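== chain A ==
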Amino acid sequence: MQLSMLIPMMVVLPLLSGAALLLLPSGGKAIKAHALIGTLATLGVSLLVVCRFDWSESQAIQMASAIGWVEGFGLSFGFGIDAISLWLVLLTTVLMPLVVLGSFSSVTHRFKEFYGWLMVLEAAMIGTFVATDLIFFYICFEFTLVPLYLLIGVFGGTQRLRAAKMFFLYTFTGSMLTFAGVLYVAWFNTTLPWTLFEGAGRWTFDIRTLYGSAQAMSHGQQVWVLIALLSGFAVKVPLFPVHTWLPLAHTEAPTSGSVILAGVLLKLGTYGLLRFALPMTPWAVVTIGPYIGAFAVAGILYTALICWVQKDIKKLIAYSSVSHLGFCVLGMFALNSVGVGGSILYMINHGLSTGALFLCVGMIYERMHTREMSRMGGLARIMPVWAFFMVFFCMASVGLPGLNGFVGEFLTLMGAFVATDVLGPAYAAIAGVGMILGAIYVLYMVGRVVFGPVVTLGPSLGDPSDGHGVRTDDLNWREIGVLSPLAVGCLWLGLFPTTVLQTLEAPIEGIIEPTRSILDGGVYGKGVTIDSDSERIDRDSDFPAARRVLVLFDTDRIAQP
Partner candidate 1 sequence: MSIEFAKWVPWLPAAAAVFCGLCCTNRRMRTLAAPVCIVSLVSGFLITLGVKGQIGGELSDAGTRLQVFEWIRIGGLNADFAYYLDTLTVLMLLVVTGVGSLVAIYAAGYMAGDRGYARFFAAVSLFIFAMTTLVMADNLVLLYLGWEGVGLCSYLLIGYYYQKPSAVAAAKKAFIVNRIGDLGFALGIMLIYHQFGTVHFSTFTADGVVYPGLFEHCSRLTLAQVETPVLVIPFLLMLGAFGKSAQLPLYVWLPDAMEGPTPVSALIHAATMVTAGVYMIARLLPVFELSPYALPTVAVVGGATALFAATIALRQHDIKRVFAYSTVSQLGYMFLGVGVLSTVGGVFHLFTHAFFKALLFLTAGSVMHGLAGQLDMRKMSGLRTKMPVTCWLMFVGCLALAGFPFTAGFFSKDMILAAAMDRGLTGQGTMYTVLGIAGLFTALLTAYYTFRVWFRVFMGPTEYEMGEEHAAVEDTPTDGNEADPSADTSIDDGNIKVEHHHDAHEMGWLMNGPLVVLAVGALLAGWLGHADSSGHSWLLSVIEGSSANPTRMVEAAAGHAEAHTMLLGMELHTAMMVISSCLSVLGILVAAYLHWFNRPAADRLAEQWSGSARVLENKYFVDEAMDAVIVKPLRMMGYLCFVFDRLVIEGLVLAVGWVPRIGGLAVRRTQRGALQGYGIGMAVGVAVVAVLIAMVR
Partner candidate 2 sequence: MHHAVLSHFLLTGAVLFVLGLIGFLSRRNLIVMFLCTEMMFQGVVVTLGAFSRFHANDTGQTFVIFVLTIAAAEAALALGLVVLLFRRRGTLDVQAWGRLRG
Partner candidate 3 sequence: MYILYLASALGGLSLYLMMPRLGYNPIRIGALLGAMTLGGLWLVLAERLPEALGVERAAFAYYYVFSALAIGSATRVVTHQRPVYAALWFVMVVLACAGLLLALSAEFMAIAMVIVYGGAILVTYVFVIMLASQSGQSRDSEQSWDEAAAAQANTGYDWLSYEPAAAVAAGCVLLASLLGAAFVPLDANEAARGRTDEQVVSEYLTQRPAVRLAARVAAQGDAEGASVLASASQLTNAERVGLDLFDSHPLGLELAGVILLVSLVGAVVIARKRVELEPVRESSRDRLAGG
């Protein structure tokens, strides 16, 4: 069908199947099957998009078009996809069927609501990644809160209401400020002379034009806009000081809820930072970047230490994902292609490995009805297959080379190390200590739960034991079917990350181009637009020693790193 029809179909399909769910008879089987078909169909469409995606020029927004909404204010549902958003959409559409498949045994009542809201959540997530219009992005970004609020609130653990409320309000207040920042930029755009660049001077929310208007702002304005953007996205990413909602939300969320929360929703924050903060307010990013880097590094160590003393296995993994995303943000604010590439890869890796970890924990919760590490141990002895997957994904999340965690982590640290003008070796060294702490708390958890003498005490007083006792049967074929694609994904991204990295090269260049021109050229007149392509000035900061050597070679044939 017509090319630009693909993306809206990808967004609408889950909504439609979610709605169709309601018409089915209320028996569990039919609804589950239907939900699975719905998510698989969306996966199919996304694969179709991948095939039709023209990889040669992956920087340009492809398959773009817009559905008019309010012409007066330039509001329209503009959508389009470039390499970064394509990979994240693929992550979403791959994770969703697995989540639905994984939740078959954990959901016991109110199937329609559960799967209905899950489909709505998927639609909102895909919407966020494909949006090229700011308002469309913002609507989907906000709308992801509602389904998850209900999923946690209705299907969660003991303190689910408090967790759901905190999650919703915390993220919502944050994104309110973001909305303010965004509106300011859009308004500022109307004040610009329309000759400055195409689309200036009138009410528009198209992201590309707003890049131009934001970059034309003064330094002070950019700092404020960045702070506004940060407040919303930092809460979503859980950057260090604003992360307290995540452990609560994770421990109380149902398995599939926390998989999606960790797998994709946290990426909305980093994707937001990448898509808005970096290109829009380059000047402010250059000045505030080191502080955000410091926060990320502090977050990495702080939460890694906390993980070590956790008693609840799900809270441990929740805190660990805060620490991991600290790496992601660190890489992003290194403002060089190695760092940003690493952070995008990190988003995808974290989605796979932490999502899988949550699934494993969910399977244990279904059997043991408790999440406390002290009440279970030596499971390798009685559940070897589960133990294999658990150790495999733990190693992936710790960043063992050969698996996906390593590539992302190493590239982010490398990026932070090399970016002497923004971050620098100190950041990488301290974040590196986070790698050690990461190994410590994961091995502590694996040592307690997987290895050691067999302990199956079942639910403690605190946990709601829904009657039937402790099952210690190993994974059935369905559960293996859920985990194995993730394992293959981890291995594939670990050994062949070039499939992703090559395609990301061009879009990253586009995103860090404004900040790079500030760092290198330093010539950034107020109001001077960025579309004048500053030629690649020979950066002295990179590879000093190499420079001295290259003089001896005839440099024109040398690959300029």
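Just so it is clear, a contact is a pair of C-beta atoms (placed from the backbone, for glycine too) under 8 Å apart; a residue touches a chain by one contact, two chains touch by 3 or more; residues count from 1.
If you want to know what made the cut, all candidates are chains of the complex that A comes from, given by their letters.
In this text the structure is predicted, and so the values were computed from the model without any measurement.
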> Of 1, 2 or 3, which one touches chain A within the complex?
Replying inline: 1
> What does chain A use to touch candidate 1 in their complex?
Replying inline: 166, 169-170, 241, 243-245, 302, 305-310, 336-338, 341-342, 378, 380-382, 384-385, 395, 400-402, 406-407, 410-411, 413-414, 417-418, 420, 425, 428-429, 432-433, 435-436, 439-440, 443-444, 447, 450-454, 456, 472, 495-498, 501-502, 504-505, 508, 542-546, 548-550, 552-553, 557-561
